[in-house]
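One protein chain omitted, others in place.
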Amino acid sequence: MSLAQGILLFFLSGFASLDRVAGINIMLSRPIVITSIIGIAFNQILICILIGAIFEFIGMLEVPVGTVILKDDTFAGYSSSVLISLGAISHNNLSILLAIILVTLMIYPVTLTDIYCRKLNKLMITRAFNETKSNTNSDGFLIRIGLLVSFIRGVVVYNLATFLIFLTLHNIGYFAKQEVSPIYYLVLLFILLMGCLFRFLNGELFMKLIFLVIGFIASWIIL
Amino acid sequence: MERIIFRVDDRFIHGQVIEGWINHFRIKNIILINDSIADDVKKTFIYKSIMPRNAKLEVMSIDSFLQLDILNEYKKGYLLIIVGSINDLKLINSNIPLEHSYINIGCLATSNHDIPVTDNCFLNQEELDCLVHISEKHSKDIYAHKLPWEKPININDIHNKQMNIKKIQE
Partner (left out) sequence: MKLLLKALPTLVKSIFYQANWNIENMQGTGFSWLLKDLSKRFKISFGNVKGNERADYFNTNPYFVTFMLGIFLKEAESGKPVDQYKSTYASVFGALGDTFFWHSLRPLTFFLSLFIAVYEPMFAMFFYLIFFNIFNIGFKFLGFYLGYNYGTNVIDVFRTVSFANWSDIADMATIFLMGGTLAIVVKYVSNSDAINSIAIFKTAIFFIAGFTTSRYVSAPFTLIIGAMIVTAIMLLQNI
(Lines give C-alpha, C1' and ligand atoms only; values in the text may rest on other atoms or scores of the structure.)
Protein backbone atom coordinates (compact mmCIF):
# COMPACT_ATOMS: atom_id res chain seq x y z
CA MET A 1 0.00 0.00 0.00
CA SER A 2 1.43 3.36 -1.01
CA LEU A 3 1.17 6.53 1.06
CA ALA A 4 -1.43 8.00 -1.29
CA GLN A 5 -3.57 4.90 -0.93
CA GLY A 6 -3.26 5.09 2.85
CA ILE A 7 -4.35 8.70 2.87
CA LEU A 8 -7.27 7.83 0.62
CA LEU A 9 -8.42 5.09 3.01
CA PHE A 10 -8.10 7.46 5.99
CA PHE A 11 -10.34 10.09 4.45
CA LEU A 12 -12.68 7.60 2.84
CA SER A 13 -13.43 5.82 6.11
CA GLY A 14 -14.05 9.13 7.84
CA PHE A 15 -16.21 10.68 5.16
CA ALA A 16 -18.19 7.51 4.56
CA SER A 17 -19.11 7.38 8.24
CA LEU A 18 -19.91 11.10 8.20
CA ASP A 19 -22.06 10.69 5.10
CA ARG A 20 -23.95 7.92 6.81
CA VAL A 21 -24.35 9.25 10.35
CA ALA A 22 -24.17 13.01 10.34
CA GLY A 23 -24.88 14.67 7.06
CA ILE A 24 -24.13 15.28 3.39
CA ASN A 25 -26.06 12.10 2.43
CA ILE A 26 -24.74 12.01 -1.12
CA MET A 27 -24.63 8.21 -0.83
CA LEU A 28 -20.86 7.95 -0.58
CA SER A 29 -21.73 5.58 2.22
CA ARG A 30 -23.39 2.95 0.01
CA PRO A 31 -21.30 -0.23 -0.12
CA ILE A 32 -21.41 -0.36 -3.94
CA VAL A 33 -19.93 3.15 -4.16
CA ILE A 34 -17.27 2.74 -1.50
CA THR A 35 -16.14 -0.65 -2.80
CA SER A 36 -15.90 0.80 -6.32
CA ILE A 37 -13.71 3.67 -5.14
CA ILE A 38 -11.36 1.33 -3.28
CA GLY A 39 -11.50 -1.10 -6.19
CA ILE A 40 -10.38 1.61 -8.61
CA ALA A 41 -7.65 2.83 -6.26
CA PHE A 42 -6.22 -0.66 -5.79
CA ASN A 43 -6.98 -1.95 -9.28
CA GLN A 44 -9.34 -4.72 -8.11
CA ILE A 45 -12.55 -3.27 -9.49
CA LEU A 46 -14.55 -6.34 -10.56
CA ILE A 47 -14.32 -8.42 -7.42
CA CYS A 48 -14.84 -5.32 -5.28
CA ILE A 49 -18.04 -4.42 -7.11
CA LEU A 50 -19.35 -7.97 -6.76
CA ILE A 51 -18.77 -8.03 -3.02
CA GLY A 52 -20.13 -4.49 -2.69
CA ALA A 53 -23.29 -5.59 -4.49
CA ILE A 54 -23.76 -8.38 -1.96
CA PHE A 55 -23.40 -6.08 1.06
CA GLU A 56 -25.58 -3.43 -0.59
CA PHE A 57 -28.59 -5.64 0.11
CA ILE A 58 -28.13 -5.39 3.88
CA GLY A 59 -28.86 -1.67 3.66
CA MET A 60 -31.53 -1.89 0.99
CA LEU A 61 -33.62 -4.35 3.00
CA GLU A 62 -34.04 -1.90 5.88
CA VAL A 63 -35.59 1.55 5.99
CA PRO A 64 -34.44 4.15 8.53
CA VAL A 65 -37.89 5.16 9.76
CA GLY A 66 -38.12 7.24 12.92
CA THR A 67 -35.58 6.15 15.51
CA VAL A 68 -34.45 3.02 13.67
CA ILE A 69 -30.66 2.86 13.29
CA LEU A 70 -29.60 0.78 10.32
CA LYS A 71 -27.01 -1.98 10.37
CA ASP A 72 -23.75 -0.46 9.25
CA ASP A 73 -23.42 -1.73 5.68
CA THR A 74 -20.93 1.06 4.93
CA PHE A 75 -18.46 -0.67 7.20
CA ALA A 76 -19.15 -4.00 5.46
CA GLY A 77 -18.33 -2.50 2.06
CA TYR A 78 -15.27 -0.64 3.32
CA SER A 79 -13.86 -3.53 5.28
CA SER A 80 -14.33 -6.23 2.66
CA SER A 81 -12.86 -4.17 -0.17
CA VAL A 82 -9.88 -3.13 1.95
CA LEU A 83 -9.26 -6.78 2.78
CA ILE A 84 -9.36 -7.66 -0.92
CA SER A 85 -7.10 -4.77 -1.86
CA LEU A 86 -4.52 -5.64 0.77
CA GLY A 87 -4.45 -9.21 -0.46
CA ALA A 88 -5.80 -10.62 2.82
CA ILE A 89 -8.53 -12.40 0.92
CA SER A 90 -8.44 -13.52 -2.64
CA HIS A 91 -10.95 -14.46 -5.24
CA ASN A 92 -9.53 -17.88 -5.90
CA ASN A 93 -9.89 -19.47 -2.49
CA LEU A 94 -12.26 -19.94 0.39
CA SER A 95 -11.08 -16.90 2.37
CA ILE A 96 -13.52 -14.57 0.64
CA LEU A 97 -16.52 -16.47 1.98
CA LEU A 98 -15.03 -16.59 5.47
CA ALA A 99 -14.46 -12.85 5.20
CA ILE A 100 -18.12 -12.32 4.28
CA ILE A 101 -19.21 -14.21 7.39
CA LEU A 102 -16.76 -12.35 9.65
CA VAL A 103 -17.55 -8.93 8.22
CA THR A 104 -21.30 -9.55 8.54
CA LEU A 105 -20.86 -10.58 12.17
CA MET A 106 -18.68 -7.53 12.80
CA ILE A 107 -21.50 -5.27 11.52
CA TYR A 108 -23.28 -5.66 14.86
CA PRO A 109 -20.58 -4.22 17.16
CA VAL A 110 -19.86 -1.51 14.60
CA THR A 111 -23.55 -0.54 14.53
CA LEU A 112 -23.35 -0.31 18.31
CA THR A 113 -20.80 2.50 18.01
CA ASP A 114 -23.31 4.33 15.79
CA ILE A 115 -25.87 4.03 18.59
CA TYR A 116 -23.29 5.38 21.08
CA CYS A 117 -22.70 8.36 18.80
CA ARG A 118 -26.41 9.15 19.01
CA LYS A 119 -26.26 8.71 22.78
CA LEU A 120 -23.37 11.16 22.95
CA ASN A 121 -25.47 13.64 20.96
CA LYS A 122 -28.33 13.10 23.37
CA LEU A 123 -26.06 13.66 26.34
CA MET A 124 -24.87 16.94 24.90
CA ILE A 125 -28.33 18.19 23.97
CA THR A 126 -29.73 17.38 27.42
CA ARG A 127 -26.81 19.26 28.97
CA ALA A 128 -27.66 22.16 26.71
CA PHE A 129 -31.31 21.93 27.89
CA ASN A 130 -30.23 22.31 31.46
CA GLU A 131 -27.44 24.80 31.56
CA THR A 132 -27.63 27.21 28.64
CA LYS A 133 -31.16 28.46 28.54
CA SER A 134 -29.85 31.87 27.56
CA ASN A 135 -27.17 30.68 25.16
CA THR A 136 -28.89 30.25 21.81
CA ASN A 137 -25.74 29.63 19.79
CA SER A 138 -25.06 26.21 21.24
CA ASP A 139 -26.67 24.36 18.32
CA GLY A 140 -24.05 25.36 15.77
CA PHE A 141 -21.43 24.04 18.16
CA LEU A 142 -23.37 20.79 18.62
CA ILE A 143 -23.60 20.33 14.84
CA ARG A 144 -19.83 20.72 14.45
CA ILE A 145 -19.17 18.27 17.28
CA GLY A 146 -21.58 15.78 15.67
CA LEU A 147 -19.72 16.00 12.35
CA LEU A 148 -16.34 15.59 13.99
CA VAL A 149 -17.43 12.63 16.12
CA SER A 150 -18.86 10.78 13.17
CA PHE A 151 -15.69 11.37 11.14
CA ILE A 152 -13.47 10.09 13.94
CA ARG A 153 -15.79 7.15 14.47
CA GLY A 154 -15.33 6.15 10.84
CA VAL A 155 -11.56 6.39 10.92
CA VAL A 156 -11.11 4.59 14.22
CA VAL A 157 -13.90 2.02 14.29
CA TYR A 158 -13.91 0.99 10.63
CA ASN A 159 -10.16 0.52 10.47
CA LEU A 160 -9.88 -1.16 13.85
CA ALA A 161 -12.65 -3.63 13.03
CA THR A 162 -11.07 -4.31 9.64
CA PHE A 163 -7.75 -4.97 11.34
CA LEU A 164 -9.42 -7.45 13.73
CA ILE A 165 -10.94 -9.32 10.81
CA PHE A 166 -7.57 -9.27 9.08
CA LEU A 167 -5.93 -10.88 12.14
CA THR A 168 -8.63 -13.54 12.42
CA LEU A 169 -8.32 -14.42 8.76
CA HIS A 170 -4.56 -14.53 9.07
CA ASN A 171 -4.79 -17.04 11.90
CA ILE A 172 -7.15 -19.38 10.10
CA GLY A 173 -5.25 -18.87 6.88
CA TYR A 174 -4.38 -22.49 6.35
CA PHE A 175 -8.02 -23.51 6.38
CA ALA A 176 -8.96 -20.63 4.11
CA LYS A 177 -6.40 -21.40 1.44
CA GLN A 178 -8.44 -24.23 -0.06
CA GLU A 179 -8.06 -23.77 -3.80
CA VAL A 180 -11.53 -23.31 -5.24
CA SER A 181 -13.14 -20.54 -7.22
CA PRO A 182 -15.85 -18.86 -5.16
CA ILE A 183 -16.94 -16.25 -7.70
CA TYR A 184 -19.60 -18.62 -8.95
CA TYR A 185 -20.86 -19.02 -5.38
CA LEU A 186 -20.76 -15.30 -4.71
CA VAL A 187 -23.14 -14.92 -7.63
CA LEU A 188 -25.44 -17.50 -6.05
CA LEU A 189 -25.35 -15.55 -2.75
CA PHE A 190 -26.27 -12.46 -4.76
CA ILE A 191 -29.33 -14.28 -6.13
CA LEU A 192 -30.29 -15.36 -2.59
CA LEU A 193 -30.34 -11.74 -1.45
CA MET A 194 -32.21 -10.71 -4.57
CA GLY A 195 -34.94 -13.11 -3.44
CA CYS A 196 -35.12 -11.23 -0.13
CA LEU A 197 -35.44 -7.90 -1.93
CA PHE A 198 -38.19 -9.32 -4.12
CA ARG A 199 -40.33 -9.81 -1.04
CA PHE A 200 -39.37 -6.41 0.39
CA LEU A 201 -40.51 -4.31 -2.60
CA ASN A 202 -44.09 -3.06 -2.72
CA GLY A 203 -46.76 -4.47 -4.98
CA GLU A 204 -49.03 -7.45 -5.48
CA LEU A 205 -47.06 -10.69 -5.70
CA PHE A 206 -48.67 -11.59 -9.00
CA MET A 207 -47.77 -8.25 -10.58
CA LYS A 208 -44.23 -8.50 -9.27
CA LEU A 209 -43.84 -11.95 -10.79
CA ILE A 210 -45.09 -10.73 -14.15
CA PHE A 211 -42.64 -7.81 -14.17
CA LEU A 212 -39.82 -10.13 -13.14
CA VAL A 213 -40.51 -12.54 -15.99
CA ILE A 214 -40.88 -9.73 -18.55
CA GLY A 215 -37.58 -8.26 -17.39
CA PHE A 216 -35.93 -11.65 -17.61
CA ILE A 217 -37.13 -12.33 -21.14
CA ALA A 218 -36.34 -8.82 -22.38
CA SER A 219 -32.83 -8.93 -21.02
CA TRP A 220 -32.26 -12.47 -22.35
CA ILE A 221 -33.20 -11.42 -25.85
CA ILE A 222 -31.50 -8.01 -25.96
CA LEU A 223 -28.20 -8.65 -24.16
CA MET B 1 -51.90 -10.35 14.63
CA GLU B 2 -55.53 -9.35 15.12
CA ARG B 3 -57.34 -7.73 12.22
CA ILE B 4 -58.03 -4.33 13.74
CA ILE B 5 -54.94 -2.45 14.88
CA PHE B 6 -55.32 0.49 17.25
CA ARG B 7 -52.25 2.69 17.41
CA VAL B 8 -51.55 5.63 19.68
CA ASP B 9 -49.15 7.97 17.89
CA ASP B 10 -48.68 11.66 18.48
CA ARG B 11 -47.19 12.16 15.01
CA PHE B 12 -50.25 10.44 13.47
CA ILE B 13 -49.06 9.33 10.02
CA HIS B 14 -45.31 9.29 9.44
CA GLY B 15 -42.59 6.99 8.10
CA GLN B 16 -43.08 4.26 10.67
CA VAL B 17 -46.81 4.06 10.03
CA ILE B 18 -46.63 3.99 6.22
CA GLU B 19 -43.41 2.04 5.76
CA GLY B 20 -43.85 -0.13 8.82
CA TRP B 21 -47.52 -0.90 9.30
CA ILE B 22 -49.44 0.03 6.16
CA ASN B 23 -46.97 -1.40 3.64
CA HIS B 24 -46.02 -4.38 5.76
CA PHE B 25 -49.56 -5.64 6.30
CA ARG B 26 -50.88 -4.16 3.03
CA ILE B 27 -53.55 -2.31 5.04
CA LYS B 28 -56.28 -0.85 2.84
CA ASN B 29 -58.38 1.04 5.40
CA ILE B 30 -57.04 3.58 7.84
CA ILE B 31 -59.02 5.72 10.26
CA LEU B 32 -57.48 8.71 11.97
CA ILE B 33 -59.35 9.87 15.05
CA ASN B 34 -58.63 13.40 16.18
CA ASP B 35 -60.97 16.27 16.81
CA SER B 36 -58.70 19.09 15.72
CA ILE B 37 -57.64 17.40 12.48
CA ALA B 38 -61.22 16.45 11.64
CA ASP B 39 -62.15 20.14 11.95
CA ASP B 40 -59.22 21.29 9.82
CA VAL B 41 -59.96 20.70 6.13
CA LYS B 42 -56.42 21.41 5.04
CA LYS B 43 -54.76 19.02 7.47
CA THR B 44 -57.24 16.31 6.52
CA PHE B 45 -56.40 16.92 2.88
CA ILE B 46 -52.65 16.75 3.56
CA TYR B 47 -52.90 13.41 5.34
CA LYS B 48 -55.18 11.97 2.67
CA SER B 49 -52.80 13.03 -0.12
CA ILE B 50 -49.88 10.93 1.05
CA MET B 51 -51.64 7.59 1.29
CA PRO B 52 -50.11 4.85 -0.85
CA ARG B 53 -52.10 3.49 -3.76
CA ASN B 54 -55.01 1.25 -2.64
CA ALA B 55 -54.99 2.65 0.88
CA LYS B 56 -57.90 4.81 1.97
CA LEU B 57 -57.79 7.21 4.88
CA GLU B 58 -60.77 8.51 6.81
CA VAL B 59 -60.46 11.27 9.37
CA MET B 60 -63.06 11.29 12.13
CA SER B 61 -63.84 13.11 15.30
CA ILE B 62 -64.14 11.12 18.50
CA ASP B 63 -67.93 11.48 18.57
CA SER B 64 -68.44 10.18 15.06
CA PHE B 65 -66.14 7.24 15.78
CA LEU B 66 -68.20 6.32 18.83
CA GLN B 67 -71.25 6.01 16.57
CA LEU B 68 -69.43 3.83 14.06
CA ASP B 69 -70.18 0.13 13.87
CA ILE B 70 -66.63 -1.01 13.02
CA LEU B 71 -67.20 -4.73 12.56
CA ASN B 72 -70.07 -4.21 10.14
CA GLU B 73 -68.48 -1.36 8.22
CA TYR B 74 -65.12 -3.09 7.78
CA LYS B 75 -65.83 -6.76 7.45
CA LYS B 76 -62.65 -7.97 5.81
CA GLY B 77 -58.95 -7.24 5.87
CA TYR B 78 -56.79 -5.19 8.16
CA LEU B 79 -57.97 -1.91 9.60
CA LEU B 80 -55.59 0.58 11.18
CA ILE B 81 -57.03 3.09 13.63
CA ILE B 82 -54.75 5.89 14.78
CA VAL B 83 -55.36 8.14 17.77
CA GLY B 84 -53.13 10.95 18.97
CA SER B 85 -52.97 10.45 22.70
CA ILE B 86 -53.70 8.05 25.56
CA ASN B 87 -56.51 10.36 26.59
CA ASP B 88 -58.20 9.89 23.19
CA LEU B 89 -57.77 6.15 23.53
CA LYS B 90 -59.56 6.33 26.87
CA LEU B 91 -62.42 8.26 25.28
CA ILE B 92 -62.96 5.76 22.47
CA ASN B 93 -62.30 2.57 24.41
CA SER B 94 -66.00 1.74 24.71
CA ASN B 95 -66.11 1.23 20.93
CA ILE B 96 -63.10 -1.07 20.60
CA PRO B 97 -64.14 -4.53 19.38
CA LEU B 98 -61.75 -6.27 21.75
CA GLU B 99 -61.69 -9.79 20.42
CA HIS B 100 -60.50 -8.56 17.01
CA SER B 101 -58.23 -5.78 18.17
CA TYR B 102 -54.56 -5.28 18.84
CA ILE B 103 -53.75 -2.14 20.81
CA ASN B 104 -50.28 -0.69 20.49
CA ILE B 105 -48.47 2.47 21.45
CA GLY B 106 -46.19 3.97 18.81
CA CYS B 107 -44.42 7.26 19.01
CA LEU B 108 -45.16 9.45 22.04
CA ALA B 109 -42.13 11.68 22.26
CA THR B 110 -43.39 15.25 22.42
CA SER B 111 -44.76 14.99 25.96
CA ASN B 112 -42.69 15.00 29.14
CA HIS B 113 -40.17 12.18 29.33
CA ASP B 114 -41.17 10.72 32.70
CA ILE B 115 -41.26 6.97 32.13
CA PRO B 116 -39.26 5.72 29.13
CA VAL B 117 -40.89 2.74 27.42
CA THR B 118 -39.03 2.59 24.10
CA ASP B 119 -36.63 5.07 22.57
CA ASN B 120 -39.49 7.14 21.16
CA CYS B 121 -42.28 6.37 23.57
CA PHE B 122 -42.50 8.12 26.92
CA LEU B 123 -45.44 8.10 29.32
CA ASN B 124 -46.29 9.86 32.52
CA GLN B 125 -47.69 8.09 35.56
CA GLU B 126 -51.25 9.11 34.80
CA GLU B 127 -51.10 7.77 31.26
CA LEU B 128 -49.53 4.53 32.43
CA ASP B 129 -52.25 4.04 35.04
CA CYS B 130 -54.88 4.76 32.41
CA LEU B 131 -53.43 2.14 30.06
CA VAL B 132 -53.20 -0.45 32.83
CA HIS B 133 -56.79 0.34 33.76
CA ILE B 134 -58.02 -0.19 30.18
CA SER B 135 -55.94 -3.34 29.94
CA GLU B 136 -57.31 -4.77 33.17
CA LYS B 137 -60.89 -3.76 32.49
CA HIS B 138 -60.99 -5.63 29.20
CA SER B 139 -58.36 -8.22 30.16
CA LYS B 140 -56.48 -7.29 27.01
CA ASP B 141 -52.74 -6.72 26.81
CA ILE B 142 -51.51 -3.40 25.47
CA TYR B 143 -48.10 -3.20 23.86
CA ALA B 144 -45.57 -0.56 22.98
CA HIS B 145 -44.78 -1.66 19.44
CA LYS B 146 -42.79 0.62 17.16
CA LEU B 147 -42.57 -1.53 14.05
CA PRO B 148 -44.23 -4.84 13.19
CA TRP B 149 -40.93 -6.74 12.90
CA GLU B 150 -39.64 -5.53 16.25
CA LYS B 151 -40.38 -7.13 19.58
CA PRO B 152 -43.39 -5.58 21.37
CA ILE B 153 -43.12 -4.49 25.00
CA ASN B 154 -46.04 -5.23 27.29
CA ILE B 155 -47.24 -2.14 29.13
CA ASN B 156 -48.04 -4.22 32.22
CA ASP B 157 -44.35 -5.13 32.50
CA ILE B 158 -43.46 -1.45 32.48
CA HIS B 159 -46.11 -0.86 35.14
CA ASN B 160 -44.74 -3.65 37.34
CA LYS B 161 -41.21 -2.34 36.93
CA GLN B 162 -42.39 1.11 37.93
CA MET B 163 -44.14 -0.32 41.01
CA ASN B 164 -40.94 -2.12 42.03
CA ILE B 165 -38.92 1.05 41.70
CA LYS B 166 -41.42 2.85 43.90
CA LYS B 167 -41.29 0.10 46.54
CA ILE B 168 -37.51 0.25 46.65
CA GLN B 169 -37.62 4.01 46.99
CA GLU B 170 -40.02 3.75 49.90
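Note that the chains take the letters A and B in the order they are written out, and that residue 1 is the start of every chain.
Operating definition for what follows: a contact is a pair of C-beta atoms (placed from the backbone, for glycine too) under 8 Å apart; a residue touches a chain by one contact, two chains touch by 3 or more.
A quick note: this is a predicted structure, and the numbers were derived from the prediction, not measured.
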| item | value |
| --- | --- |
| Among the chains presented, those that the missing one touches | A, B |
| Residue touching the undisplayed chain, where the options are A:8, A:142 or A:156 | A:142 |
| Of B:51, B:68, B:115 or B:130, the one touching the omitted chain in the full complex | B:51 |
| Missing-chain contacts mapped onto subunit B | 11-15, 17-19, 23, 42-43, 45-47, 49-53, 109-110, 112-113, 119-120 |
| Residue numbers in subunit A that touch the chain omitted from display | 21-28, 30, 32-33, 36-37, 39-40, 45-46, 49, 53-54, 56-67, 71, 94, 97-98, 100-101, 104-105, 107-108, 118-119, 121-122, 124-126, 128-129, 132-133, 136, 138-140, 142-147, 150, 178-180, 182, 184-185, 187-203, 207-208, 211-220, 223 |
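The rule we apply is simple: only the chains that are shown with their structure count from here on.
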| item | value |
| --- | --- |
| Length of the line joining the C-alpha centres of subunit A and subunit B, rounded to whole Å | 35 |
| Partner subunit B, residues of subunit A touching it in the complex | 63, 65-68, 202 |
| Residues of subunit B defined as touching subunit A within the complex | 14-16, 19-20, 23, 52, 107, 119-120, 146-147 |
